[in-house]
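Before we start, here is the structure in question, set down as structure tokens.
The complex appears here without one of its protein chains, the remainder shown in place.
Moving on, here comes chain A:
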Amino acid sequence: MATAFSAAKFGTQFFPVGTRSHENPLFGHLKTPACSFLGSTRRLRFSSASKLNQINSHRRSVVVAVSDVVKEKKSKSTSNLFLLLFIPAHSIQLITKEEGLELYEDMILGRAFEDMCAQMYYRGKMFGFVHLYNGQEAVSTGFIKLLKKEDSVVSTYRDHVHALSKGVPARAVMSELFGKTTGCCRGQGGSMHMFSKEHNLLGGFAFIGEGIPVATGAAFTSKYRREVLKEADCDHVTLAFFGDGTCNNGQFFECLNMAALWKLPIVFVVENNLWAIGMSHLRATSDPQIYKKGPAFGMPGIHVNGMDVLKVRAVAQTAIARARSGEGPTLVECETYRFRGHSLADPDELRDPAEKAHYAARDPITALKKYLIENNLATEVELKAIDKKIEEVVEDAVEFADESPHPTRSQLLENVFADPKGFGIGPDGRYRCEDPKFTEGTAQV
């Protein structure tokens, strides 16, 4: 893996990022944004994005949108890892057929599931806050499909697709959304709080930035297990997913600092979809280039086109390998977009229709489909078969959730504490949890 260079070399190489990006024509437009962009990102994103597309069409089989800093350093570094990304030979296949189909299936599952959620919400089967992931599938699939079962993922309230990619069955997620007792959290968590111990999905947090320290703690545990508890093979990596709005939050910076300080095996994945409900990223952030915040804390900051699953996957491979080998954290900024509003209650009036159309044209699923067919990795027929299969999976999930029972009354008081004695001592002097009538009737605690 990444043995060709030491951690120290890697760390210092990324420091002068501020100076480099301005000279690169890719990011030139972002250097001096005009004032009229306030509220709309159309002018900015259009120009830089179209440049990216041009370059994409020329070097299709090679990952391009890695931060120019990495490209600069490539000439100095002798690392095998980066050689893999930058060999310009067109004959290199980025993925095999099996991998391609796996990625396609995962993204279609994410998309179909979220579309079904919208339908179910408007039919009243699902309620409360539901935040959908349409358009961002490439980030979830690109990163999570590279993980082992023991690696963990920490997410935000937009966590349905992270759960699905990590392996939580669609049935369990749908039941949880319906509030049924067969859900992954027995209906007690809901849309925003998906937990699965089996699949190491550590939630599902409603507060932005809340998941980042928790993810950092999971990474800390991984390191602790290896070094203090002497479990030599423990090299579990943690991925923390969060959005652009979170990058202005204090907890984010606190964790960048501690993760780099203690060299924790974590990858901070920013899903920059440019909007925090109705607040444009550019109106909220003094320096909108989030990946630059990594080197400020001593870790690499990488920017990648989050609408292209292959590019995301390539960057993810680097970052995850770096974490697994003990070299420390990475900050990856994925430029992506959500096709729907912030949540199903959001009328989504502030975003420019032209911007939405622009990103709709860069739909990651369409892009992958095109790639697979053009590179003869799959046929239309095979992909259609996958579409059909996923449609059945999602419909089966809805049926299962519909037929599942609601939680029973006694479930109300369960699981507050792992140690049930936490409810204290009853009037008869014994622990309340030993009283058979404890979870019946009114909660008279």
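Heads up, the rule we're going with is that a residue touches a chain if its C-beta (ideal position, glycine included) is under 8 Å from a C-beta of that chain, and two chains touch if they have at least 3 such contacts; residues count from 1.
The rule is short, and it goes like this: contacts and distances are computed from a predicted model.
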Name under which UniProt lists the unshown chain, selected from "Pyruvate dehydrogenase E1 component subunit beta", "DNA-directed RNA polymerase III subunit", "Oligosaccharyl transferase subunit OST3/OST6 family" or "Phytocyanin domain-containing protein": "Pyruvate dehydrogenase E1 component subunit beta"
Selected residue (touches chain absent from view) among A:218, A:269, A:344 or A:383: A:218
Hidden partner chain, touching residue among A:165, A:196 or A:246: A:196
Selected from A:179, A:204 or A:265 as touching the chain missing from the view: A:204
Positions on chain A contacted by the hidden chain, ascending: 152, 154, 185-189, 193, 195-197, 202-207, 210, 212-222, 224, 227-229, 250-251, 254-255, 257-258, 261, 414-419, 421-429, 431
